[in-house]
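In what follows, a structure is listed as structure tokens, so that the remarks can point back to it.
The complex is shown incomplete by one protein chain, all other protein chains being positioned as in the whole.
Chain lettering (A, B, C and D) follows the sequence in which the chains are written, and residue indices restart at 1 in each chain.
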Amino acid sequence: MPSLIETRALTAFYGDFQAIFGVDIRLDAGETVAVIGANGAGKSTLMRSIAGIITNRAEMILHRGEPIGALAAPDVVRRGIALVPEGRKLFSSLTVEENLQVGAYGRSVDGPWTLDSIYRLFPILKERRRNPATALSGGQQQMVAIGRALMSNPDILLCDELSLGLAPVVIKDIYAAFSKISAAGAAIIIVEQDIAQALKVADRVYCMMEGRVTLSGQPAEFDRADIHAAYFGAEPNELH
Amino acid sequence: MTTEIEAPAGWRVETRTRLSTIFAVISLVLVLVLTAAPFLVSRGVIQDLFFILTMLALAQNWNLLAGYAGLISVGQQLFVGCGAYALFGLVILAGLDPILAIPLAGLFAMIIAVPTSFVAFRLYGPYFAIGTWVIAEVGRLLFAQWKMLGGGTGTSLPREATREMLGISLLQDWFGMRASAAADALAYWLALALAALTIAFVYKLLRSKQGLGLAAVRDNETAARALGVDARKLKTAIYLLTAFLTGIVGALIYLQKARISPDAAFSLTDWTAYVVFIVVIGGIGTIEGPILGVIIFFLLQNAFSNYGSWYLMALGGLAIVTMLFAPRGLWGLICDRTGWELFPVRRLLKGGPLRQDDKGGPNG
Amino acid sequence: MPILELNAVSKSFGALVFAENIGFCVEPGEALGVIGPNGAGKSTLFNLISGNLSVATGTIHFDGRDVTRQPPMQRCLAGMGRTFQIPQPFDQLTVYENLLVAGAFGAQARESEVAGLCADILVETGLIAKANMPAGSLTLLERKRLELARALATKPKLLLLDEIAGGLTEGECRQLVATIKRVHQRGIAVIWIEHVLHALTAVAERILVLNFGRVIGVGDPETIMASSEVREIYLGMEV
Amino acid sequence: MSFIDTLLQGVLLGGLYALFAAGLSLVFGIMRLVNLAHGDLIVLAAFLILVIVSTLGLDPFVAAVIAAPLMFALGWVLQYHLLNRTLGKDILPPLLVTFGLSIVIQNGLLEGFTADSRRISAGALETASVSLGNISAGVMPLITFASAILVIVALNQLIYRTALGRAFRATSDDVVTASLMGIRPNSIFAIATGLAMVIVTIAALYLGTRANFDPTAGPARLIYAFEAVIIGGLGSLWGTLAGGIILGVAQTVGAAINPEWQILVGHIAFLLVLLFRPRGLFPRAAD
Partner (left out) sequence: KDVAIKLGYVSPQTGPLAAFGEADKFVIDAFLATTKGMGLNYEVVVKDSQSNPNRAAEVAKELIVDNEINLMLVSSTPETTNPVSTTCEAEEMPCISTVAPWQPWFIGQQGNPGDPASWKPFNYAYHFFWGLEDIIAVFTGMWGQIETNKKVGGLFPNDGDGNAWGDKVVGFPPVLEKLGYGLTDTGRYQNLTDDFSAQINAFKQAGTDILTGVMIPPDLTTFWNQAKQQGLKPKIASIGKALLFPQTVEALGDAGHNLSTEVWWTPSHPFKSSLTGETAATVAEAFTKATGRPWTQPIGFAHALFELAVDVMKRAEDVGDGDAVAKAIGKTKLDTLVGPVAWGSDKLPPFAQKNIAKTPLVGGQWRLKSGGGYDLVVVENSLAPNVPLGGKLEALA
């Protein structure tokens, strides 16, 4: 059976600038995969490519064996792949509830995730549901962003830098929510800077550096030195 | 003149390029040649040059407002009109010599800009654009009520006023020019001086600290304020200044036309829309752009304006095509190809204790 | 005399109160950490201090003067430098020019006087490689560094930092802490909002905890971290 | 009595302005698109209705029903293939492109229809009136006003009560993120402009029956439409109606004092509102 998502020699460009050089990763049903790496390694670019914000050659990305690399974002969503973008990106003129509702615009299928179940996952959102999304704090906004992505009941959830700017207690909550999301049937790719956190929840890990995958495997397989090497190419070197 | 600001610890800040130095010399020569033009070419050419220079001055002013200060105004016709009406008022009602009246006309436009800026600067973005348009309409309607200068009918400058203008008799005596040719030459020199000074001034401003602050305000006003830039003061200063210069250009244009009416002097199409067109076709936010734009506009008008509505349709079409395919204008295209900068304003950091392999860095 | 003194400062948006009776002092050269759950009102507090929001009641004194009614610009000129939680670069200017703006205006100097300083700050914050690139082309984290660099270029007496360590790798985080320590050692007072606690505690001499717009504790890092209230509402540990 | 009459005429005139403005408001609210060709599009629609009336001999109201889908299609194509490419943070590209469009439409119509001033005849309705006490109001202005209210109610329902409306607003906030929700921004914008063109058709019907129009008649009223939108506040359709009424009443009251000041007073009312409420009367929470 083909993987849920598979990239084959994926490359991606911003204008003339190449951000990713031949990346191969794979996500199987029920898995949680973490992608880690230094700033500018190309993690977000990878997520955007899969989600269709950056389009590529069709065969570079396979979804259940079908080429989807050339599809634009709206079509990718319809196939059940949802992205929680880096930096939350909520719709400022919509209320919290409308932000959630709009998540189901392209794909409203029956599944575990409804307004109610999302409010159960993040009770604070129910209290603030009539507020404009911008009036929420950073953490609350992150919750909305996750909820919004879940509203399309995706098979595959892509999360970019979830814990950025969140209080420890909220990070804990959100990662706690992951086990529920995963249990509800979605496979997850998380991009995370907080390595410890990522290794805790991931079944498998890819480490990226300068647009290439430099390390992959199960968390238990590596130690800090491996990761350092994969991050920086060599010994950890302080710049100044 | 040194081209670098010396900074300690081996850093250098460069703004000038070799090309720009060569260009500076060329443009100086060009200005000199242009100054001699009335003795070298026919009156028809002088008139065309007058048109080009006045439109260029208007375009540079609008570019300063929109391209550098981020103030997209569609109400600059207000200042053209105020300057023009002030000239007519001063000449006809106060009996002043037109040449003396021109700077006063600019002053009048600037005075009008004071209350106007108060209203306009409460608005941002599209609101500012529409707001300035409405203010200009108010100006038009108010001047249309000024019965002494003909109200909505408008009025003409008495022939003697331009005939006996300061300097005309000198020109007649020295060079044997006819009065109307002498008046043309005089207006032309004023336009040339105005255009050249405007460009020089804009360039100087952009390379100054205030110019840097202006760019910051354009890009992000909140952040600029938080960093100590007095955004309001800067914007107001630029707005008043462009009002002054635009008013002078307006006075000059209508001195040449000798006839005024509110609809003509406050025409959105003639004094703002075409000017916007010139700036954008040429390349907004550059000094080179308006120069290029005004030449294109002139050539187009000369070649095709006899085709009536087809010409205008083509003009509209060109505006659309430019915006779609060369949003940074013609100069943007040229710049991308060649990397030329005739009026460089970027402060580039060079030298210093840098790793030599940093791409995009000062040595890269 | 404290460099910053807040007295009974309050602010509400409509019926919701986001700063309630906040009062504290920061001594010159002190490093104060601010923590609190998301939505506690930390950024709001910064906006009140920097003047981007106006206070409803209470007073703010900076460097011995009452700045309660002063606009942000004046406070910047008086020596308050801040970063925005959501970076606000001048997109079309180069990174270096971004700093020059801050240096020339914020520190009220001629361009040539701050040219070297700005370059040095770029080195210090690791942005020197991007000095001549338009700021619009920076990534999120580079933008955050630019925020810090710009604030430094205003030659502040008090530096307000809003979440600048998020998303950094361990190595980068260590560098950042080192940078802030250096700044601090030069005698600049720092108030730093941060969720990355190990970074914050490495610098902060005191920590202030906010919740629901109220100060629920101020003290040295160990005491604060040990307090059961903080452990419960912020760290999420069962007590 | 005459004061009440002045007020009534002003309110009815405001209905017309609101109709001119409603399409603009929709497009401005959703895309921040300052459409300088809006007035010319109204004139274009008026010519379309005129052609249908004169070739098929239909009643103008029926003709408008036929014209509306055509205008929708035109708006869709225009937005999808042209205007979408100008959208962004910068307000200048749309400004210039729609200015170009305005010139093209005007002169195209001039070539096609000459400069003659035309009129859509609504027969006896044109001069019919109902008297309320001892003031009388024209039937056409009343219908115009009612249409304005209807249009605004309908648009509000659409924007705040339907998934399409949410998609409109979401796309207006952030195109890329909207596409992550499965929204196709280009078609969403195209639909919005198409809808705006349907409203333009309605406005054209009333413009064309109220006064003469010729190919250059568009820009003259564009400024009132913008004023109405801005007085109301970005994205608020009821605000647009209020804006139209404020303008209309200011004009008639100004005229009652002295017709010389009629249009001036309208503009001054606009500036006064902005002086005290720079973001209009009913601005959206965030922008």
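Simple rule for what comes next: a contact is a pair of C-beta atoms (placed from the backbone, for glycine too) under 8 Å apart; a residue touches a chain by one contact, two chains touch by 3 or more.
In this text the structure is predicted, and so the values were computed from the model without any measurement.
In the full complex, the chain left out of view touches B, D.
Only one of D:Leu19, D:Ile49, D:Ala167 or D:Ala256 touches the chain withheld from this view, namely D:Ala256.
Shown as candidates are D:Leu110, D:Ala196 or D:Ile246; the residue that touches the absent chain is D:Leu110.
Of the candidate positions B:Met177, B:Val217 or B:Ala264, contact with the unshown chain belongs to B:Ala264. Residues 2, 5-6, 9-10, 13, 16, 107, 110, 114-119, 121, 123, 126-129, 131, 136-141, 210-214, 216-217, 220-221, 224, 248, 251-252, 255-256, 258-260, 262-264 of subunit D touch the missing chain (whole complex, contact as defined above).
The chain not shown here touches subunit B at positions 42-44, 47, 51, 88, 91-93, 141, 144-145, 147-159, 161-162, 180, 183, 257-259, 261, 263-264, 267, 269-270, 305-306, 308-309, 312.
The rule is short, and it goes like this: only the chains that are shown with their structure count from here on.
The chain with its CA mean position farthest from that of subunit B is A. Shared interface positions of subunit B, defined as residues touching 2 or more other chains, are absent.
With touch defined as above, residues shared between interfaces to two or more other chains in subunit A number as follows: 135.
Chain contacts here close into one cycle, and each chain has exactly two touching partners.
Under the contact rule defined at the top, the touching pairs of chains are A-C, A-D, B-C, B-D. On the subunit C side of its complex with subunit B, the touching residues are 50, 52, 71-73, 76-77, 82, 84, 88-94, 96-98, 100-102, 104-108, 110-112, 115-116, 119-120, 122-123, 128-133, 150, 154. Here subunit B touches subunit C in the complex through residues 5-9, 11, 13, 209, 212-213, 215-216, 218-220, 222-231, 285, 346-349, 352-355, 358-362, 364, going by the rule given at the top. Across the interface of their complex, subunit D is touched by residues 51-53, 72-74, 77-78, 82-83, 85, 89, 91-94, 98-99, 101-103, 105-107, 132, 134-135, 148-149, 152 of subunit A.
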